[in-house]
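Down below is the structure, laid out as structure tokens.
Every protein chain but one is kept in place in this view of the complex.
Chain IDs A, B and C follow the sequence of writing; residue 1 opens each chain.
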Amino acid sequence: MSKLDPKAARRWAIRAVLAAVYLALAVILFVTGKGHTILVDNKADPAGAYPALKAAVVSIGRQKPMEFYPGDRDKFVVKGQRHRIRVKPLAPGAQEREVEFRLPLGQDMTLLSISKLMAGAEPWIEVFVAPTVQQMAAERAADDLANPLETFGNTGP
Amino acid sequence: MNRLKQAVTDFGWPRIIIFLFVVALFIGAPFVKVRVDSSFTDVFNRFGQNAVLVLALVPMVQAGCGLNFGLPVGIIAGLLGSTLAMEFGLVGWAGFLGAIGLSLPFAVAFGFAYGLLLNKVKGEEMTIAMYVGFSIVTFFAILWLLLPYSSPNMVWGYAGKGLRTTITLEGYWGLILNDFLALRIGENFRFPTGMILFVILLTVLVGFFFRSKTGTAMTAVGSNPDFARAGGVSADRMRLTSVILSTVIGAVGILVYQQSFGFIQIYNAPLFMAFPAVAALLIGGASVNKASMLNVIVGTFLFQSILTMTPSVINSILQTDMSEVIRILISNGMILYALTRKTKVTK
Amino acid sequence: MSKTFDPRKFLADNLVVVIFLVVTAFAVPVSGLSAQFIIQELFTRIGRNAFLVFSLLLPIMAGMGINFGMVLGAMAGEIGLIIAVDWGILGVNGLAFASLVGMPIAVFLGWIAGEVLNRAKGREMVTGYILGFFMDGVYQLVVLYMMGYIIPIRSPAITLSRGYGIRNTLGLDSVRQSLDNLLAVRIGPYVLPLATYMVIGLLCVFIIWFRRTKLGQDMRAIGQDQGVSHSAGISVERTRIIAIMISTVLAMIGQIIFLQNMGNMATYNAHKQTGFFAAAALLVGGASVSKATIPNVFIGVVLLHLMYIVMPRAGAQLFGEAQIGEFFRDALSYAAIAMALVIYAWRKRANAERARAGLRGGEAAAGGVK
Partner (left out) sequence: MSNESPLLSFEGITKDFYGTVVLKDVSFTLGRGRILGLVGENGAGKTTLMSVLFGMPVISETGGFSGTVKLDGQAVSFRTPFDALDAGIGMVHQEFSLIPGFTTTENIVLNRESVKPNPAVEVFGERMSVLDRPKMRARAESAIGRLGVKLDPDMLVSEMPVGHKQFTEIAREINRDNVRLLVLDEPTAVLTESEAEVLLAALRNLAAQGISIIFISHRLHEVLSVCDRIVTLRDGRVVKDTDAAGVTVADVASWMVGRDVDDAGRKGAARDLPGAALEVENLWVDMPGETVRNVSFSVREGEIFGIGGLAGQGKLGIPNGIMGLYPAGGTVRLHGQAVTLDAPRAALDAGMAFVSEDRRGVGLLLDESLDWNIAFTAMQIKGEYLKTYLGGLVRLRDEKAMKALTEEYVKLLDIKCTGPKQKAKELSGGNQQKICLAKAFALRPSVLFVSEPTRGIDVGAKALVLDNLRHYNRDFGTTIVMASSELEELRSICDRVAIVDEGRIAGILPPGAPLSEFGLLMAGQKVSEEVQP
């Protein structure tokens, strides 16, 4: 191949663009499809800086709302980075609050404190590190592979 | 120098690597505190256990029918023999020999039908053999449930019918060949004399067969069917004979395997038994259309050495159980190599 | 296609289909399963399996027989899914991401498979089968020993307790049935996974279009006569490799669709039976080793899976043992493949002989001694 004729050059350009599109698509799928677990809790600050909400209905995006009482913790699984949380305290006359937030891309689990949020304390979103390594290890031991190869025909169509 | 190069190419790099690997395993064993003597005991046991099954492949290779992936046809005949012998309550030598005797008619009949089929599908033997093997194993799985076996040692206790997945041969003829004239040297080494003698006997018999007129004709058919035809030999008949022979030896092979293993395994167990046997034969230097007794002995020994030694030696070195992966890669890699080599003789 | 209908020829051409029809027709009432249950199951299984079966079409067209090496594609799809699950990508995004990850792997494996099969002309099928076994070893090496060790795995939840290697069973909760549910339509009592059907429909369109391309024409040509195609300037080896590569990529996507419907993945076993089920379905659908059409795929998937649905129950009803039914359907599927191969090989020889029969006898036999 001495010199690319224009046709071949055009093709290589198109291919290069397509390769870039391919990579971009992967990135977009990752960003928009990445699943996050949001642990929402309603706890008072141990130091007493803010109280827990008495009772509140919380919803994230269009997911089913959940009720929270003091000390509650529950989780929402969401897709993508940008979300909107709505906290509606059940106390009469209390202000409903709706905030948009952005989750850090690389994290699987984040902790969202509605008590902090309502009290205006920062940061109300924190990265959550699971403390249950031992527990998970025990759970997994039961599932460890004994011998994955001798099983035949156990995968139905 | 050129001759050496030629010899190496003929023998094939994969085989040389495998050979060196086995040597390294034996050399390495003492360093990782694996007892060589007990390893050798295992190797000899497994060698005897598997050699006859490997031997069973030779007639079909020699007759140009390719690698007999349909070995389960013979194995099923052997299973019928051994289960019937147990049902009749035969024990000890009577049991073992009875099992052989009872399996022979089945093996001949199955082999005949199987051979007729393979004669109709020349050129596609290997794929079809494989699926014929799978079919017969799964079909017999139904029969194991339905046939009116009644010996309490064989059927499921709770249902009173249907054969168990594994049937112990203890009290029947388990280890009967292994223990015959067995030699014990030192604490950990035990030589299964009877079984090895039996293997040698069969190998010699097959070797003699290939020196007979029929055996010579069979080899010629495999080497060049047109030559054989021009020489007045019916290729179809020779191929049929080779398939029957292969099936019969396969039946005996599984009986030897069972008595050493101690159990009869039925249902899906025979499904993939042909593959390690094929790998062993190829490792021994056979090709898709040429195999000798020496290939059988060398191949089985090398392959079983790998199977015995890798779990202990490699695992102690790498601190992880990679033996299964190594087994898969070596055996299938060897078969793949043989299938993709240009065969010098045209079909 | 023949102008006059010859029942014997029809039977010989469709023997496998007919046997399956008869057996199933007998087993359906015996099983006692409701029509509604069976039909719903069939709708699900068509969506689950059809794509995988389609991946076998092109190599057949290119004269390479049934591509048992398609399990390589299945493995690529599984690796894609492992990565997608590990990175926590949810839903259809996760499936699409898995395909994007699996694609280069499938292309690479397909190229290897094509090269290997080119060295084993005339025995592609058995070689492809063994290649699947061999690559299973490589797959284990990668997934069981390298993932979490050389290949970074973020989530400890999917690795073994020793810290590397993927667990025996991988839960696919994050993508479970996401494609099926994307556009699930309820028609009467039945739920149809319309999005999955649309993907399969798209594939059908692709295959029909592909047959009309120059490449498709070349594949048909080499499928019939490699020598003639070569002397006409078609690059035989390259075309064969492309056929296998496309097949591998399709199998990769097919396996992802299959697994999202299953909802979990037996990491080390999920691909073992893939080739068998796809081949059985295609052949049961009336395809041969040299000719397979789109209807063959659908007929085969329906027939094979109808049998898989009803047979255990039929076995239980007849013999009081569901296992008999299970063994029976396995035996029948293996036998279907064996039978289709035998019929094909046998007919190939018969045709060759018939082609020459015209030359025989000469004029002497016809009594035409001048």
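In this section, a residue touches a chain if its C-beta (ideal position, glycine included) is under 8 Å from a C-beta of that chain, and two chains touch if they have at least 3 such contacts.
None of these values were measured; they are calculated from a predicted model.
Enquirer: Could you list, sorted by label, every displayed chain in contact with the chain left out?
Expert: Even though it is not drawn, that chain still touches A, B, C.
Enquirer: Looking beyond the chains shown, say which of C:229, C:247 or C:273 touches the absent one.
Expert: Of the candidates C:229, C:247 or C:273, C:229 is in touch with the missing chain.
Enquirer: Can you work out which residue in C:8, C:186 or C:212 touches the chain that's missing from view?
Expert: Of the listed residues, the one touching the omitted chain is C:212.
Enquirer: State which residues belonging to chain A touch the missing partner chain.
Expert: Touching the chain left out of view, chain A contributes residues 10-11, 14-15, 18.
Enquirer: Counting contacts across the full complex, list the positions on chain B that touch the omitted chain.
Expert: So the residues of chain B touching the unseen chain are 208, 211-213, 216-217, 219-220, 223-224, 226-227, 229-234, 290, 344-346.
Enquirer: Which residues does chain C use to touch the chain missing from this display?
Expert: Chain C touches the chain not shown through residues 209, 212-215, 217-218, 220-221, 224-225, 227-229, 231-234, 356, 359-365, 368-369.
Keep in mind that, in the parts below, only the chains that are shown with their structure count from here on.
Enquirer: Average the C-alpha coordinates of each chain, average all protein C-alpha coordinates together, and give the chain whose average is closest to the overall one.
Expert: C
Enquirer: Using Cα averages as centroids, what's the distance between chain B and chain C in whole Å?
Expert: Inter-chain centre distance comes to 31 Å.
Enquirer: Would you mind listing the residues of chain A that make contact with two or more other chains?
Expert: In chain A, 149, 152-153 touch at least two other chains.
Enquirer: Could you list which residues of chain B touch at least two other chains?
Expert: Touching at least two other chains: 324, 328.
Enquirer: Can you name the residues of chain B that touch chain C in the complex?
Expert: Touch residues, chain B against chain C: 66, 69, 117, 120-124, 126-128, 130-132, 134-135, 138-139, 141-142, 145-146, 162, 267, 275, 320, 322, 324-325, 328-329, 332-333, 335-336, 339-342, 347.
Enquirer: Which residues of chain C touch chain B in the complex?
Expert: Listed in rising order, the residues of chain C that touch chain B are 65, 116, 119-120, 122-123, 125-127, 129-131, 133-134, 136-138, 140-141, 144-145, 162, 319, 321, 323-324, 327-328, 330-331, 334-335, 337-338, 341-342, 344-346, 349.
Enquirer: Okay, in this complex, where on chain A does chain C touch?
Expert: 22, 25-26, 29-30, 32-36, 77, 79, 108, 133, 136-137, 140-141, 143-145, 148-149, 151-157
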